[in-house]
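And then subunit A:
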Amino acid sequence: MDLAKNNKSFDLECRDLRCNFGSFVAVDNVSFGVPEGDFFSILGPSGCGKTTILRMMAGFLEPTSGDILIKGKSVLNVPPNKRPVNMVFQHLALFPMMNVAENIAYGLIRQGVNKSDVSAKVNSALERIGLPGSGEKNIKQLSGGQQQRVAIARCLVLEPAALLLDEPLGALDLKLREHMKVELKKMQSQFDTTFVYITHDQSEALVMSNHVAVMNEGRFEQIGTPQDLYYNPNTAFVAGFVGESNRWHGRVDEVDATGIRVSTAEGVSFLAVPAGKERLAVGDAVDIFVRPESVVIAHDETRAHEMDNRLSGNVISVLFNGANSRALVREGRSGGELDVALPQTGEFSNLAVGQKVFLGWDQAQAKAFACPSGNNQGQGT
Partner candidate 1 sequence: MKYTKGFNTIVKTISGVLVSTGLIAFSAGAQAETLRLLTWGGYAPEAVVNIFEAASGIEVEVTNSNNEEMISKLRATGGAGFDLVQPSQDRISSAQIEFDIYKPINLSKINSGLMISSMLEGTKKNTTVNGKVYGVPHVWGTSALTINTDKASGIKDYTDLCDPKYAGKVTYRLKRPTLIAFAFSMGMDPFAAYNDKAKYADIMAKVEAKLKDCKSNVKAYWSGGDALINLLRSEEVVAAMAWDGSGWKLSAENPKIQTIAPTSGALGWIDTFALPKKTKAEDAAYKWINFVMQPKIAAMITEAAGNFTASKGSDAFVEESKRKLYQATFPPAAIDNINWYPPVPAGLEEMEGKVMDRVQAAK
Partner candidate 2 sequence: MNTSNAARLGLILLLAPLLVWLLALVILPHIDMLLISLRERVAPQVYERSFANYAEFFTEPLYWRTFARTAIMSISATALTLLIAFPVSYYIAKMLRGRLKGFLFLLCLVPFWVSELVRTFGWMILLRESGVISNVLQWTGLADGPVEMLYNDATIMVGLVYTSMLFMVVPLVTTLDSLEDSLVEAGYDLGGNGLTVLRTIIIPHAMPGIVSGCIVVFMLTLGNYLTPILLGGKSSMWFTAQIYTQFITRFNWELGAAFGFLLLALSSAIVWTGLKLSRQTLSESMG
């Protein structure tokens, strides 16, 4: 599905959006549309321009060029207080001078809703976020997660066309963050609102979103469903940023119908396939990405034998994490390290450091991307 095309009723749409700070380009010709009811995430490393996009949508920043449409209408000349979108700020920005109920009522009062309706709406919102009867509480009396929910409820009672969330979980501890992921998703369906969610944490984006845009240095690298991004990354950046990967750098030796053969500087040779729309020729510098779960691990050579690519090495550490346990293996010939997912069968439960293991993976699991700089060194993740 191509979300950049204006062929559907989008709640929110950006066309060729650009934002310069002086000569620095923070957002570089970004186009996307968010369908109604979607949970849309923008995922990217710190400083890539995520907040800048969001602030342009909310109306706090004027785009250098491009257009922003909400429900099909351009909002470029609409001030923030008139835009039918609301924002949950990175540090929540709850009003400390008001109590919980007043915080939620703030926007309703501004909309001119009458008093009795305001308190009814506030109470129902408090109920929906699991804080009934907490209206009189001071903001500081709430836990981090409760504050989070109030900040979101404060926007959602206004029934915005879309809710913009700027890394709202960033300030929470890990455990709460895991919990809030589920909670957020629940709130979205409860209030039935379009969410535009910003994060640099790929797991947040993958777990919650219907669609994710991966952003890097002001540009969108790829827009798609989480599965799309994970299994069919279009660029080396997406492959590296979304999920874990083992990575090699090398040059193309051979090209044929099934794929390519690549050899690294250390003289190891692999079979791989060009990823996405890559067109590769002999002599091109490429990066190869292999997911840890695609690597098959075996005690003896026979099982790995069926694989297109084969290696052996010694375990240098075992990272036990229940179902997600991993082993770190030093490859024999090149001395590079590989991240390998351990099968959940328990077959490798007594894998010991220093033990020799055999590794292998299919050609189709090794995705090759052209590497423009050419001399990137590197192996492993």
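One rule holds for everything that comes next: contacts are C-beta pairs under 8 Å (C-beta built on N, C-alpha and C of every residue); 3 or more make two chains touch, one makes a residue touch a chain; residues count from 1.
Keep in mind how these were chosen: all candidates are chains of the complex that A comes from, given by their letters.
Source: prediction; values computed, not measured.
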Chain touching subunit A (counting every copy) in this complex, out of 1 or 2: 2
Per the contact definition, I'd like the list of subunit A residues that touch candidate 2 in the complex. 58-60, 79-82, 86-87, 89-91, 93, 95-98, 106-107, 110-111, 154-155, 158
